[in-house]
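A single protein chain has been omitted from the complex, and every remaining protein chain is retained in its original position.
== subunit A ==
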Amino acid sequence: SDSPGGFEINLDHRKLKTPQAKLFTVPSEALAIAVATEWDSQKDTIKFYTMHLTTLCNTALDNPTQRNKTQLIRAAVKFLETDTVCYRVEEPPALAELQKNEWDPVVTWAEKRYNVTIGSSTSILGPNIPASTKETFISHLASYNMWALQGIEFVITQLKSLILSMSLIDRHITVEKAVLLSRLEEEYQIRRWGNVEWAHDYDLCELRARTAAGTLFVHLCSESSTVKHKLLQD
C-alpha cells in the first residue's frame, strides 16, 4: 500500500515492522512487491533465511551496525585490498591460468571503466592499490544513497570482491557469472575432484540467492523515477 513516506507491507491487515519495531517502509513499489512476494511464498513456517530482500530492507531501516555513509563506503572500498580477483596463485599452473583467463578481463574492464590502476598480485600481501584508485571508488560510491549502499556493501561481502560487485552493479556481468568468478577456485576443485551436491550446490544456490537479492535491491533503490526521495535522505 502507498503512503507518503514510501510503501508499506500488510500481513493479514497488520502492518509489517522491522526487528527494531520500526514501521516497514520501502522507497520503491517494485521492491515492496518483491518483499510481499517473499512473504506470500512462505507456506507452513516462516523461513527467514530465504527472505533476502526482507532482510536487506530491515538492515536499511534499522541500521543495526550503526554505520553512517562514510563508514559504509570505507568498509566497501577496503575490500579492494583483498579483492578476490586480484589475489592470484602460482600453483597449480592450471588454476593460475584459469584465474588469468577469467579474472584479467574483469580487472581490465574495471580499470577502463573507472580510469584507475588496480593490477593483481601473487604476493601474500595482496595487490598494492594506489590511493587515487581508492579515492575514485570512494567518490563513485558516494553518489549512491544509503539504501543502495547497504546493498552494495552486502554484495561485496558475499562475493568477497569490490571489482566483481561493481561489474555486476554496472550490469557488465550477470549474477550467475559474478558468482562463478567469485567461486573460481571452488569450481576448479569441483571439476578436478567431483561435486558434492549437499555442500557445493547448497552453497552455490545460497550465494546466488544473496547476490541476486543484493543486486536487485541496489537497482530498485537507485531508480530515480520510482523512488520516494524523502525516505532516502542520507
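Here is the rule we use: a contact is a pair of C-beta atoms (placed from the backbone, for glycine too) under 8 Å apart; a residue touches a chain by one contact, two chains touch by 3 or more; residues count from 1.
Heads up, the rule we're going with is that contacts and distances are computed from a predicted model.
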Listed names "Protein FMC1 homolog", "Proteasome subunit beta", "NADPH oxidase 2" or "Cullin family profile domain-containing protein", with the criterion being the UniProt name of the chain not displayed: "Protein FMC1 homolog"
Residue of A:L80, A:L181 or A:L216 touching the missing chain in the full complex: A:L216
Interface residues of subunit A (partner: the chain not displayed): 29-30, 33-34, 36-37, 40-41, 47, 50, 52-53, 171-177, 197-198, 201-202, 205-206, 208-209, 212-213, 215-216, 219-220
